[in-house]
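Removed: one protein chain of the complex. Kept in place: all other protein chains.
Residue numbering begins at 1 within each chain, and the chains themselves are lettered A, B and C in the order written.
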Amino acid sequence: MHAIKGVKTWGGMTVDELVSGMRGCAFGAGRLAKAVDIYEEMLNEDTTKFITIAGALVPAGMRDVIAEMVRARYVDVIITTGANLVHDIIEALGAHHYKIMEEESNIKIDDLELREQSMARIYDVVVHDAAFAQLEDFLRAVFERMNPDRSYSIREVIELIGANLSDANSILKSAVDADVPVFCPAIADSMIGLHAWIYKQMKRGLHVDAFDDMKELTDIFCDAEHTGAIILGGGVPKNFLLQTALVAPARADGREGFDFAIQITTDTPENGSLSGATLEEAKSWGKIGRDAKAVTVYCDATIALPVLFAAVQARSMNRSARR
Amino acid sequence: MHAIKGVKTWGGMTVDELVSGMRGCAFGAGRLAKAVDIYEEMLNEDTTKFITIAGALVPAGMRDVIAEMVRARYVDVIITTGANLVHDIIEALGAHHYKIMEEESNIKIDDLELREQSMARIYDVVVHDAAFAQLEDFLRAVFERMNPDRSYSIREVIELIGANLSDANSILKSAVDADVPVFCPAIADSMIGLHAWIYKQMKRGLHVDAFDDMKELTDIFCDAEHTGAIILGGGVPKNFLLQTALVAPARADGREGFDFAIQITTDTPENGSLSGATLEEAKSWGKIGRDAKAVTVYCDATIALPVLFAAVQARSMNRSARR
Amino acid sequence: MHAIKGVKTWGGMTVDELVSGMRGCAFGAGRLAKAVDIYEEMLNEDTTKFITIAGALVPAGMRDVIAEMVRARYVDVIITTGANLVHDIIEALGAHHYKIMEEESNIKIDDLELREQSMARIYDVVVHDAAFAQLEDFLRAVFERMNPDRSYSIREVIELIGANLSDANSILKSAVDADVPVFCPAIADSMIGLHAWIYKQMKRGLHVDAFDDMKELTDIFCDAEHTGAIILGGGVPKNFLLQTALVAPARADGREGFDFAIQITTDTPENGSLSGATLEEAKSWGKIGRDAKAVTVYCDATIALPVLFAAVQARSMNRSARR
Partner (left out) sequence: MHAIKGVKTWGGMTVDELVSGMRGCAFGAGRLAKAVDIYEEMLNEDTTKFITIAGALVPAGMRDVIAEMVRARYVDVIITTGANLVHDIIEALGAHHYKIMEEESNIKIDDLELREQSMARIYDVVVHDAAFAQLEDFLRAVFERMNPDRSYSIREVIELIGANLSDANSILKSAVDADVPVFCPAIADSMIGLHAWIYKQMKRGLHVDAFDDMKELTDIFCDAEHTGAIILGGGVPKNFLLQTALVAPARADGREGFDFAIQITTDTPENGSLSGATLEEAKSWGKIGRDAKAVTVYCDATIALPVLFAAVQARSMNRSARR
């Protein structure tokens, strides 16, 4: 128990100065400061860092932040939704997402009008249908390069996709370059799934196994000295990562579950969903270690993630300078 | 625009009387009343009814309601998460979920204590680890009966699981009996996935294709005269169902997307996630038809679903009586 | 700890049967069932029942339910916001609230258009400005009947307003008839405040004391054998009621704070606001008794309140019949 110490701000202060100032605060500010401290500690230890990404973060403009996290190996493994893969590919192929104004402007959104103009909406973002046509051509070419006679894991398919992209800002391309595996258990639940179906409708061979990723992800978990989870949103990525700990044997020193965990979410536990479940609840399952450093930041990830990462980058820089 | 007419209550009123009385109300009450009206209309038309189930509804006690919806064919197709499958199987095998008190009691939950007592927590529910041991034995037996030389779709695996259960209250067993297909695109993201991995570690053949379900689900959608979506929670099930409409050709009469849609969720659109996305937004994609009857009820599904279904049952009964 | 027992539904079931069936459920369903049980117990004891009402429940169509709770003395004291008073008066004077369609219809709401048509919006409800003109005339007449030379408590002003209404469905009129005091600490924060200001601008005497209600409310609390709080939404009403317990001396038997408490809210605790604070937290203040029966139902009150009240009415009826 320590006395609350209010955060102070000033013109020109850095993100890290701000977050460090929040350390003495409670509520969300205190949690955000704790998240940065935990991330810093993860980096100081020999930690394998897993990130789960749910929610339309790529369309919202978080692609560069995540790609940089990958390139500079602030994360070592990605688990995500099919949608984030799709939107990363779309941008890599040269298409764009566009921001429309919604609330608090005089322009009302008319979804039927958007439909007629061949634009699909994601909250205050739209994508042109043309972008998805490009995607189709690209994916078909990738599928055609695959061996129709053997079975692939989902991770392998994603790696092939990334290897065929040339945009250095792409998350998938960056992952291939940085040797960061990308998992997506629900890949069928995306445009990639739709195009795989269309491809197979044409009697073309495409064998992707639903379960083969488990081994690889579990091996990475088991081989790690320390493990850290950065959980953005909930959904399948969150659960798929955390359940890995269920089958991993306890460490020689008795540790089980993740050693570090940061969760950024707007879901709360009160409705009983896994997405909003606390990290404390995860301890009853052994998914998070009993002595783990863990914190949940209840915040829109498009705000909390850049703040978190900019502060972590500053601390890494300072650490390097000190050496 | 109609004048708000307040709901009235009285001792002994039926659920249907209450919901009908909410028709003149606004906010959640008005939306719930509208949901029942839409469901009733779905049943009066020749509609194929798809339900998506996310969130831990089975552990919370919604298993009987959903199983009855299946048996009496209030729903024709299920899309769900792996967790709901697992918890349905666990109960079918004779294990139970237990309710613990959390807030507003003097007994504090201690997740580390639960861990030591081999109990895993889901909000105010716990499951004993022993239940998962039973599950393992059961799943292994199912896997062993599968042909190691051919590839299965995920739906086929789930059907095999259901066929091996004998509990008439099971959702999966009821689905087999009522010929209701069950889809679960992220099946690897569950204990089923973990046990499939363990099984395959033992060099046993088990080939389950990640993409093969698309064809079957799309065919059901395309063959339907009218289509209705009952969406409980968001996540992969919601998106996997709605994306089906993206590849289905428009009807002869120009209709595209779902004709009816009811969404029960506690997620709101403000953070941009698909889970909280409005059904209006889905119209810009063509997932929901431009003239569809659609409503979102922002409510804990453990409250709204039983109210909705009891009212719909009463109306079906009245309709039958009138004939 | 008891095994989860799923709720079952059937056509024609009563609200009380449904809620009783939810007793074996977890999450929101279990909490709602517990709320009804607590309310029933309150009625069986000699309990003074306080209700706090925040949120636009009157415009949404909850006026009849609340008025009936008052008339049949299911509640003995009301604490509310100015807005609910205003909307009750408006309806009592013969004006109406109107429901507009918002999401999931093809009619887009245009707030600037509404402004031009002299309609003010409350989510999916609108009120015509003309209704507020009637209100002004009515309030002025009430103010004119007040003695400009003495100071009134806010409760007295509200009682005068109620006494001047003739609509038997009015909450305020019902409260006067049933001798149920109505408190509204933030009365200035409403159209009543605006019209009081206009009246005083005309150099008319109107003396209403900001603090005088405290004594009366505290006396009612202290005189009660048992005390129960039904908290709809948060805000000033919730806190104003609960803080009463802070100055009341402990009972002879050591009891302090409320003996029973039911909270229906969509606010969650994670952002630290009093509105979303748990009833458990309130125990640390002594606002809720250490052995109190207390539950929070996280639900839109326009759904949970009618369900709760219809079930409670049924149980009262049954109890009367048993005698």
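As a working rule, a contact is a pair of C-beta atoms (placed from the backbone, for glycine too) under 8 Å apart; a residue touches a chain by one contact, two chains touch by 3 or more.
All of these numbers come straight from a predicted model, not from anything done at the bench.
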* Hey, which of C:Leu18, C:Ala60, C:Val182 or C:Ala224 is the one touching the hidden chain? -> C:Ala60
* **For chain B, residues in touch with the removed chain** => 26-28, 106, 108-110, 112, 268, 270-272, 298
* Which residues does chain A use to touch the chain missing from this display? -> 1-16, 18, 21-22, 24-30, 32, 56, 59-65, 68, 96-100, 103-104, 106, 122-126, 169, 261, 266, 278-280, 290-291, 294-296, 298-300, 302-304, 306-307, 309-310, 313-318
* **Those residues of chain C which, in the complete complex, touch the missing chain** => 54-56, 59-60, 81, 83, 111-112, 114-115, 119-126, 151, 154, 185-191, 193-194, 196-198, 200-201, 206-215, 218, 233, 235-236, 239-240, 243, 246-247, 266-267, 269, 271-275, 277, 280-281, 283-286, 290, 300-302
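The rule we apply is simple: only the chains that are shown with their structure count from here on.
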* **Most centrally placed chain - per-chain CA mean versus overall CA mean** => B
* Where the CA atoms of chain B average out and where those of chain C average out, how many Å apart are those spots? -> 34
* Asked: If you look at chain A, which of its residues touch at least two other chains?
  -> 112, 271-272
